[in-house]
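A single protein chain has been omitted; all remaining protein chains appear in their positions.
The letters A, B and C name the chains in turn, as written, and every chain counts its residues from 1.
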Amino acid sequence: MPDAGVTEWMYRCLFRIRLFEERIKQLAADKAVPGYLHTYIGSEAIAVGVMAALRQDDWITSTYRSHGHAIAKNVDLFSIAAEIYGRVPGVCKGRGGSMHISDFDKGMLGAFGIVAAGPPVALGAAVQERRRGSDRIAASFFGDGAVHNGVFHEAAGLATHWNAPLLLVCENNGYAEATATDWHLNTENVAQMMGAYAMPAQTVDGMDMFTVYEAASAAVARMRAGGGPELIEFVSYRFSGQFEGDRQDYQPAEEIAEASKRDPVLLARQRAAQMGLDEAALSQLVAEVQAEVDDAFTRAEQAEWPAPEAALDDVYVSYPKEQIDYA
Amino acid sequence: MPDAGVTEWMYRCLFRIRLFEERIKQLAADKAVPGYLHTYIGSEAIAVGVMAALRQDDWITSTYRSHGHAIAKNVDLFSIAAEIYGRVPGVCKGRGGSMHISDFDKGMLGAFGIVAAGPPVALGAAVQERRRGSDRIAASFFGDGAVHNGVFHEAAGLATHWNAPLLLVCENNGYAEATATDWHLNTENVAQMMGAYAMPAQTVDGMDMFTVYEAASAAVARMRAGGGPELIEFVSYRFSGQFEGDRQDYQPAEEIAEASKRDPVLLARQRAAQMGLDEAALSQLVAEVQAEVDDAFTRAEQAEWPAPEAALDDVYVSYPKEQIDYA
Amino acid sequence: MRELTVKDAINEALRETMRADPDVVLFGEDIAGGQGRDDYPGAMDAWGGPFGVTKGLCTEFGRDRVRDTTIAEAGFFGAAIGGAMVGMRPVCELMYADFAGVCFDQMMNQAAKMRYMFGGKQNVPMVMRTVVGGGFRAGAEHSQTLYSLFAHIPGLKVVAPYSAADAKGLLISAIRDDDPVVFFEHKRLYMQKEAVPEGAEAIPLGRGRRRREGGDVTVIAVQRMNLFAEQAAAELERDGIGVEIIDPRTYAPLDEEMILSSVKKTGRAVVVDESYPRCSLAADIAALIAEKGFADLRAPVLRVTAPHTPVPFSPPMEDYYLPSPERIARRVREAVEYGK
Partner (left out) sequence: MRELTVKDAINEALRETMRADPDVVLFGEDIAGGQGRDDYPGAMDAWGGPFGVTKGLCTEFGRDRVRDTTIAEAGFFGAAIGGAMVGMRPVCELMYADFAGVCFDQMMNQAAKMRYMFGGKQNVPMVMRTVVGGGFRAGAEHSQTLYSLFAHIPGLKVVAPYSAADAKGLLISAIRDDDPVVFFEHKRLYMQKEAVPEGAEAIPLGRGRRRREGGDVTVIAVQRMNLFAEQAAAELERDGIGVEIIDPRTYAPLDEEMILSSVKKTGRAVVVDESYPRCSLAADIAALIAEKGFADLRAPVLRVTAPHTPVPFSPPMEDYYLPSPERIARRVREAVEYGK
C-alpha cells in the first residue's frame, strides 16, 4: 500500500484528471477549442496507479489520448490546457495540440498519434538506461486495439530478447474506436498473447487505483533489480466516445450503466476513509483541485497566441533557415 | 500415406529440387549466372510434402528462396532456369530473377524479397476463395526469422479473425542469415507463439517428406471442410549458406554433420523400398530427373536474352507509354 | 442536376460499384463501426469511418463486403492485394494518409511491383482510399498530404480529386481499373458541393480539368489548392490579370498535354501544392514544365507549397503554414511582373 504522501498525491491526481477532462468535454461541446479531443475518463486509475509506482525520472510513452498520462506525470495543468488551446505557454508551444501532450522534462518521451508507435520508443530508452547502469525504467501506455499492430509485436519480442526494463501498460477500455474489444481480440484477454514472447503478463482491474498501484509496483521493483519486461493489461471502461463528438451509438446503455458502478472516482471515494482521508479532507482536496483546474483553463484561455512564423522553429537543431521557409 | 502416384511424384519432385539446386551451386561457384542465389538444400521435404497435400489450384506464396517452392508447384524447370539466367523464356520474362520465381498460372501468388510479405497476401487469396464458395486454400511459406516481423503477426491475427483457410508453413531451417534460430527465438519453438492468435500450431519434423505430407494433409482437409488457419513449423536444416557466397563460418562443422544424418534425400532413399520403389526403379527415376535438369539448364543457357526495351513492359495494365519511358 | 457533397459523391460511387460487382469489398477500421455489438440497435454503421464517408454501406451490403478490421494496416492491405489477384476488387481505407508508413511496403513493393516482377501474368486491381490535408487543426500526424510518396513509385496510379463530380467519376474509374490506384480524399473538401450526375459515369484517369480560362498565368493546383487558386484568380482578375487554373486531378498518369499547352499560351506557371516542398508534386510538375515547356516560358516556374516543416497544430501557425490565396496571388504577380 502507498504511504500517506503517495496516497494523497494519487487522490489529487485522480481528481485532476477527471475534473480536467470534464472541462474538456464542456469546451468540446461549446466548440471552444480546436482539433481532436480524446478524453481519458474511465481509465484515470491506470495512469494514477502506474505513475505512483514509477519515479519522476522514469520514462513513459503516451498516445493521442494523452491528457491523463501527462497529468499523472506531473506536467503542469496550465501548460497542458494552454497546449490544447494552441497557445505559447503550451507544453509543446502550441505545435502539438491535444493528441501530442508530452513534456520531455517530466519524463515523457512522446505522445503519439500513430497507434502502437510508443512501445519500441520506450524500449529504446529502457535499453539505453540499463546499458548506462541507471535503474530508470520505461513504461509504455497503449490501448487494447494496439495489440493487433505489428509494431507492438516487434517491440515485445525485442524487449524479451534484450531483457529490457520495459513495462507494457495495456489500457483495455473495452473499445478500439467503434469496435468492441471482446470482438477484436482473438484471445480471452491481451495478457494471453504474451506467451509468444515468453513475457510475464497479467490482467488486472484497472478501475481501482490501488490495485493498479500494487500490480505496477511489483513489476517496477523487479525491473529496478535487473528484471526484464512485463505486460500488465488493466481493464477499464471508456465512458466517453473515442473522441469528443463521437455519439457512442454502439455502446449499449446497460453496458455503460454497469461499468459506472465501478467508476474509478467512485471506487476511490469509497476507499477514501479506509485510506485515511475523511469526508472533510476529501472534499477539501477536491475543491482545491477544482480551483487548480479552473485556474489552469482561465489562464490558458487568455494566454497569447503563437506568432505565425513560430511554425518554422524547432524542426532541426541546425538547418539553413532559408531552406525551411519557402514562402 | 500418399498413393503410388503421389509417392512417385514426391520422389521425382524431391530429386528435381536437390539436383536443380546442386546445379545452381555449381553455376554460382563458376559465376555463370547473375544475381543473388538462395538455395533450398535441406528443406526440400517441406515443399514436396506440403505441395503433395495441396491441389494444383491452391494458392501459395514464396520467398526469395523460391526455387524449391516453384518446382514443387510444378513450374517447368526450364522456365525457372531460364529466369535465373535472365532470359526471355524465363517464368518472369527475366524481370524477376532467382529471388522472384513465381508462376501465377501454377498457383503462385508471388515470391517476395521482403521477409514476411507473403502471409497477408496468401491470407487475402484465402479469404476471397472462401467468400466465393470455392474450397481452394492458400499456403504461405516463410522462414523462422520471419516470425519476428510485425507483418507476420498482423496476418496471423486477421487469419484467425476471418477464419480463413490459410496454412502458415514456417520453414525452421536453423538460421536466419548468420543468426541461429535457437538464439533469435524467445520461445522453445515457433508453434508456441501462435497462442497469441488462438491458432492451432504444431512443430513437425521437416526432413521426412512423408511426415510433412501427413501433417499438411490433415490441416488441409480441415480447411477444405470450412476450418480456419493453422501454422505448422517444419524443422529442417540449411545446408547451404544464406545465399551462394556465404562462407557459413558461423555454422559449426559438427552441427552440419549431425544434420546431414537426416538429410531429406537420405531419408527418402531409406524409405524408398518401404514405399514401393526398389533400387532399380529409384535409380532410374533419379537418372530421368537428372536428364530433365540437365536439359533445362542446357536450353536455359542458350535461350535468348530479352530486348533492353522489354524493361518498359508490364508495369501497368494500361498507362501512357510516353510516361513510362523517360530516356 | 442534384448537388452532392464530395463525401456523399464518394459514398454513391462505392454504393453503385458495389451493387454492380459483388467482388467489390471494402476493408478498413470502423468503416462501418459497431463490430461486436450488432445486436444493439444503431451499432452497425454507427461510424462509416471517422468522416462517415462509408456510412450505410454495411447496412446494405453486410459485414462480408464491408469489413471492419483490426488496427493491422500492413495485414489487411496485404490481404487486399492477395484478394485482388484472385478476383476481388478491394477498396482499402487507410484512415489517414499519415499512417502510410505502417503499410508502405505493401503498396510500394507488392501492389506496385508484382505484375512487373512476375512477368505480367497477374494484376492487382485494388484501390487504397485515404484522407489527407491540413486546415483541420489535426496536428503533425493527421494532416499530411504525402501524395509524392506514392507518385514516386512506378506501378501505382495516383488520384486526388477536388470536386464532388470528379470524386465520384474518378473513384468509379479507380475501382474498375485493373491496376492499383491510390485515391486521396481531402478532409477539408468533404462538405464541398457540386452537381453530380446520377448513375455510374466514369471519368477516365489521366485527364486534367481546366477549371478557369485565362491568358496571363497558368496555375496548376493540387486538390484543395484549387479552392485557393480560384479565390486568388478572382482577386487578380480585378487587376486585369488573367489566371488559367488547371486541376490535374490525377498525378500518375499526369495530363502533361493540358499543362504544357496552357503554359504555351500563358508563358508563365505557378504550381500550388500544400505538401512539403522537397520532392513534391509541385517540384515534379515544375520540373516537367522546365524541361518540356521551356521554350514557352517567360518567367521562372514558381511554386507555392508548405514550408519544410511538419504540420503545426495551433491555428495561427497552421494558417501561416498552408498556402493561402494571398500567397498564390503574390506568386502570380511575381510571374507577371518578371522581367518588366
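Note that contacts are C-beta pairs under 8 Å (C-beta built on N, C-alpha and C of every residue); 3 or more make two chains touch, one makes a residue touch a chain.
Not measured: the values here are computed from a predicted model.
S.K.: For the chain that's been dropped from view, list the shown partners it touches.
M.R.: Touch partners of the hidden chain, whole complex considered, are A, B, C.
S.K.: Taking the full complex into account, find the residue in A:96, A:228, A:241 or A:264 that is in contact with the omitted chain.
M.R.: Among A:96, A:228, A:241 or A:264, only A:96 touches the chain that is not shown.
S.K.: May I ask which residue of B:226, B:252 or B:276 touches the chain that does not appear here?
M.R.: Result: among the candidates, B:252 touches the missing chain.
S.K.: Of the residues A:114, A:167, A:196 or A:296, which one touches the chain left out of the display?
M.R.: In the full complex, the listed residue that touches the missing chain is A:114.
S.K.: Using the touch definition from the top, which of C:14, C:31 or C:149 touches the missing chain?
M.R.: Checking each option in C:14, C:31 or C:149, the one touching the absent chain turns out to be C:149.
S.K.: Footprint of the hidden chain on chain B, which residues?
M.R.: These residues of chain B touch the chain that is not shown: 34-36, 86-87, 90, 92, 94-97, 99-100, 112-116, 145-146, 148-151, 176-184, 247, 249-252, 305-312, 315, 323-327.
S.K.: Considering the whole complex, not just the chains shown, which residues of chain A touch the missing one?
M.R.: Residues 59, 61, 90-93, 95-96, 100, 102-105, 109-114, 117, 119-129, 131-132, 138, 150-151, 154-155, 157-158, 161, 313-320, 323-324 of chain A touch the chain that is not shown.
S.K.: Mind pulling the chain C residues that touch the left-out chain?
M.R.: Its contact residues with the unshown chain are 74, 98-109, 112-113, 116-117, 139-141, 146, 148-149, 151-155, 252, 275-276, 278-284, 286-292, 294-295, 297, 299-303, 307-310, 312.
As a working rule, only the chains that are shown with their structure count from here on.
S.K.: If you take the mean of the Cα atoms for each chain, which one ends up farthest from chain A?
M.R.: B
S.K.: Touching two or more other chains, which residues of chain A qualify?
M.R.: Touching at least two other chains: 148-151, 184.
S.K.: Indicate the residues of chain C shared as contacts by at least two other chains.
M.R.: Residue numbers touching two or more other chains: 70, 72-75.
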